[in-house]
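Here the complex is missing a single protein chain, while all its other protein chains stay put.
So, chain A:
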Amino acid sequence: MRDFPPTVTAWASPGSAGEPDTRGPGRFLWWLVRQQPDLIVAACLCSLAWMLPTALTPWVFGRAIDEGIVPGDRGQVLLWSAVLLVVTLVGASSGVFYHTVVVRSWLVASYGQTLMVTHKTARLGHVLTRRAPAGEVLSVSGGDGEQFGHFVEIVSRLVGNLVAYLLVAVIVLQISVPLGLVVLLVAPLLVVVSTVLLRPLSAAQTRERSRDSELTTMATDIVAGLRILRGIGGERIFGDNYARQSQRVRSAGVQAGGWAAFVEAVGVLLSGLFVVALLVLGVRAVGRGDLQIGQLVTFLGYAVFLVQPIRVVFEAAQQITRSFVSARKTIGVLGTPDPWPGRPPAELDAGGDLVDEASGLRARPGRLTMVVSAVPDDTAALADRLGRYLPADDTLTTPEDDEATGRAARRARLERETARAELAGRDAERAERPWGVHLGGVDLSRLPLEVVRRTVVVSDTRAHVFAGTLQDAVDPHHRLTREQAEEALHAAAAEDVFDILPGGWQGVLDERGRGLSGGQRQRLVLTRALATDAPVLVLVEPTSAVDAHTEARIAARLPGHRRGRTTVVMTASPLLLHHADEVAFVEDGRVVATGTHDELVASCEGYRRTVLRGEREPASAPVGTGRDGATSPDDGSTWGPAAPAGQQHVIPEHRPEEVTSP
């Protein structure tokens, strides 16, 4: 039988099997069930065994009364007691198996979901984050994964309960047809009635949940901005804001609690009245001689019992509805197509010129080329092109609106799905046509993407530092010798990162490199990029957050470390530019001058203005087009009228850490 953790092969390697069916939510759920047939069947059988004693006890008990206790037949009492014992033992001992199988089934589904999301994310890389916000991807793994756990669980419970219901139906109809019909028809009716009441309850609960998640966001926000609140002030304002929202959650919670209490009370009343009605009918039947006293007891027992399977049916209906919603969201992530066309395997000759048609940049093999632009966005876009990354300015960003319900939500969802599909179409088109960047005369679009990624490594300001040991951060592929790692660390002047981490290479970095300063993180990223030893390395503003002393050191060490391999650095730092073999100056997206740093300083006015200080041209980019992490070519003064230096913004990001546990 299958066990957790599950093995997921989808998207693990090119042409791998085991990908889910993402043609529709129903198909996806069916695929989910087919992933664990043995567990589902076992769970159904266990669930049935578990239901057996509760389903049969009223009947056995009634027979014991009529055939044993009332006539005083000791043999019959013993016989029916023995039957009850067997049924009870089967039920009680199946509990453990049932629980084990259900937990397995649940975890296979929910862990499997996390693994699929991980694999899909790894497969799509930057393409995924263009189409789905990180929060959505995470909730597909966490919240929706949990829904699928519930889903596989409810399937088996539903089957067990339905079979039990049929069994009881046969029993009661055999005892008395009219009373049997009453039992079988009224019980579902009762549940239908209480389900009508469930609607306002679930609306109230939804309101409470959404207010509560807003409250959590506020708390996270307060923590994220705590330095400002404690440094500049505002504790009272934000404390009060939080308290106000907390009270709104409270009132929504009280309201939801009121509805829940009402639903429960109505349930108590209705099922109680049902029993009373049955009792009156039953006593009459006994009076007419149609029913024995033990059979009456049996009916009373079933009147209480039957509510359960029907509850389960409705619970299952709700769960399946929720699972459809989750499946649709999951398809949005797992079903998003990979834009890259298949290409015949080929090798790339890194010994040729790297040429970008759009800007006219030509980086010569084995040389250190630096690119300066007055507009940082231009160099960032250039780096994207050189590395064959889809353009950053065409992404899907509208976040999902959880508050919206009904028609508005459906329309918003449709719009999102359409936008996503359109973007996927544009991406595929961009990926298919000639890319406009050549290496050794070959357009990058003619090669398999893996070959491009292996040959041209781009390390930009968005580079992420992962949690783990320092050794893993510098040498994630375990390909380096210690000496090589030391050399990379040295070339990036990042020895202090080694020094401050207790445990040296085994020292542990927090997620996102939290705990390191912006400069340390940037040098760690540079170390990692240098350690790849890529045939072509593109570095975007590698020292923007580094102080001048250390930058000078990096500038002196970088050329030696990259000697003989093609390197392109986007920067405006004169300390670095000094060491370039060739500098290209970009204006309005085109290379307008090339030469050494000294030559350009001497000959090109725009270059001088950008690299050295002085009055600048009016900024060409309008306010509001900024992108985080962009860097400045201009090292202006903090106090001067000129622009201050831009550095990599180090904004700690916080999100509520969801705990999902079955």
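Here is the rule we go by: a contact is a pair of C-beta atoms (placed from the backbone, for glycine too) under 8 Å apart; a residue touches a chain by one contact, two chains touch by 3 or more; residues count from 1.
Definition applied: contacts and distances are computed from a predicted model.
J.: Given that one chain of this complex has been left out, which of "Ligase-associated DNA damage response DEXH box helicase", "ATP phosphoribosyltransferase", "Multidrug ABC transporter ATP-binding protein" or "Phosphate transport system permease protein" is its protein name according to UniProt?
T.: "Multidrug ABC transporter ATP-binding protein"
J.: Among A:Leu166, A:Leu189 or A:Ala243, single out the residue that touches the unshown chain.
T.: Result: among the candidates, A:Ala243 touches the missing chain.
J.: Which one, A:Val275, A:Ala412 or A:Ala431, makes contact with the chain that was left out?
T.: A:Val275
J.: Out of A:Val196, A:Val325, A:Ala467 or A:Ala602, which is the one that touches the chain we can't see?
T.: Missing-chain contact among the listed residues: A:Ala467.
J.: Which residue, A:Val458, A:Leu526 or A:Leu558, contacts the hidden chain when the whole complex is considered?
T.: If we include the chain that is not displayed, A:Val458 is the one touching it.
J.: Touching the hidden chain in the complete assembly: which of A:Ala164, A:Leu575 or A:Leu600 does that?
T.: Only one listed residue reaches the unshown chain, and that is A:Leu575.
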